[in-house]
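Apart from one protein chain that is not included, each protein chain of the complex appears where it belongs.
The block that comes next holds chain A.
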Amino acid sequence: MTDSRNLFNKVWDLHACQTLPSGQDQLFIGLHLIHEVTSPQAFAILRERNLKVAYPERTVATVDHIVPTQSTARPFVDLLAEEMMSAIEKNCRDFGIRLFDLVDNRQGVVHIVGPEQGLTLPGMTIACGDSHTSTHGAFGSIAFGIGTSQVADVLATQTLALARPKVRKVEVTGQLKPGVYAKDVILHIIRKLGVQGGVGYAYEYAGDVFDRMSMEERMTVCNMSIEGGARCGYINPDQTTVDYIQGRPFAPQGEEFERAAKWWLSLASGKDAQFDDVVVFKAEEIEPTVTWGITPAQSVGVKETLPTISSFPADDQKVISEAFQYMDLKEGQPIQGLKINVAFIGSCTNGRISDLREAARIVKGRHVAAGVKALVVPGSQLVRKQAMEEGLDKIFEEAGFEWRGAGCSMCLAMNPDKLQGNEVCASSSNRNFKGRQGSPTGRTLLMSPAMVAAAAVTGAVTDVRELE
């Protein structure tokens, strides 16, 4: 008999320990990732209640949000950051949790480190006090962000109380046009389904476009599920997944790997799998996409002009007007040619080696435009090392980019990397919220790393295809 459950429900069923009085399930969490920002108060809860960490080997810690990308000398200049760093060091020591700290070359942005180390595996439930935990869904796991009270729940019990969401299949079929990247695919999906279209759903990304993607591209897509309101997004495991995992430090080895791979592949949603909803997009309709507003759904293709306020439904017009006002942009103006002040390549969305290679390919032999500050922040120390072995750092530095250490950097500005005043930043990160990049009046344009590279060398939003 074939299993008509989709991957999400197979994995959920396997981890559901019992139904709680609220009707929610008590769900076992296979991998818990923690970082310095959302964990200290959770450890405080454990201490208050005199609790231990139930499965210390199933939690892994690293540091990323507050890490300075220029000098990691201790103590940090920012004493608040230093206090947080000391707190996670002490908490991991006291509770027996593995920590990839700054002197460990496995340190990096938590969502880059998990897959890189082979901690992230198909069929797992993965939680982290960070909304971009959806990244790990690229492996066919159920991965989602949680708050600090829930971090305490996982530490103390390795479980969470959760209601099962519905599952929407988001299919993209056909051939992507040249210059269109995974980032453009997810920005397009969010633009079409809206920033709250995914609330109450997990997204299964399916179709030949995702089948052909590398694991790194799949991670970019799943990473931004939360920007479309879906707490969790995933892609079915296939041979690409298995090949990526093989040989990674924490992945199963030898015969165990063979058994694992067989199980992983068996989890994929079958042809007759059931979904609560299905939407289909054509790959050919996706353009290099740039956000112009203050939510990740407020985007246009690079050749388009900005929409008019009146083209939106009445209920949406207030937030659209707010976006135009904050961004200081006009209805109907082209996005191409919009001047930028800063270019940022990095983040859990686009800070992987393939992102840096693609950006380097665009900047090679060119130079950052006058007056533009441009920085490249590898997502992990190992990504940085790999890039340097390939000479990418030289390409970036010769082009006038700053080559930094690993961390979250200017994606969220909890560290020294911040926009100033109302600067406009071409950014490969995930959020263009008001003030997101550290200046309360700073402005963010989200785009693919290649498009950021193109903007950096021309000083304005540019169709990367014109530089090829």
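Observations on the model:
Here is the rule we go by: a contact is a pair of C-beta atoms (placed from the backbone, for glycine too) under 8 Å apart; a residue touches a chain by one contact, two chains touch by 3 or more; residues count from 1.
Assume contacts and distances are computed from a predicted model.
Missing chain, UniProt name from the options "3-isopropylmalate dehydratase", "Cytoskeleton protein RodZ-like C-terminal domain-containing protein", "Isoquinoline 1-oxidoreductase, alpha subunit" or "Cytochrome c biogenesis protein": "3-isopropylmalate dehydratase".
When the whole complex is considered, the residue among A:106, A:168 or A:436 that touches the unshown chain is A:436. Checked against the full complex, the one of A:105, A:149 or A:175 touching the unshown chain is A:149.
Which of A:413, A:426, A:447 or A:461 touches the hidden chain is settled by the complete complex: it is A:413. Considering the whole complex, the residue from A:159, A:236, A:269 or A:299 that touches the absent chain is A:159.
Residues of chain A that touch the chain left out of view are 14-18, 20-24, 26, 28, 30, 37-38, 40-41, 44-45, 49, 51, 54, 65-66, 78, 80-81, 83-84, 87, 121, 123-124, 129-131, 144-150, 152-153, 156-163, 165, 195-196, 199-200, 226-227, 229, 231, 252, 256, 259-260, 263, 266, 294-295, 315-316, 318-319, 322, 412-414, 431, 433-436, 438, 440-441.
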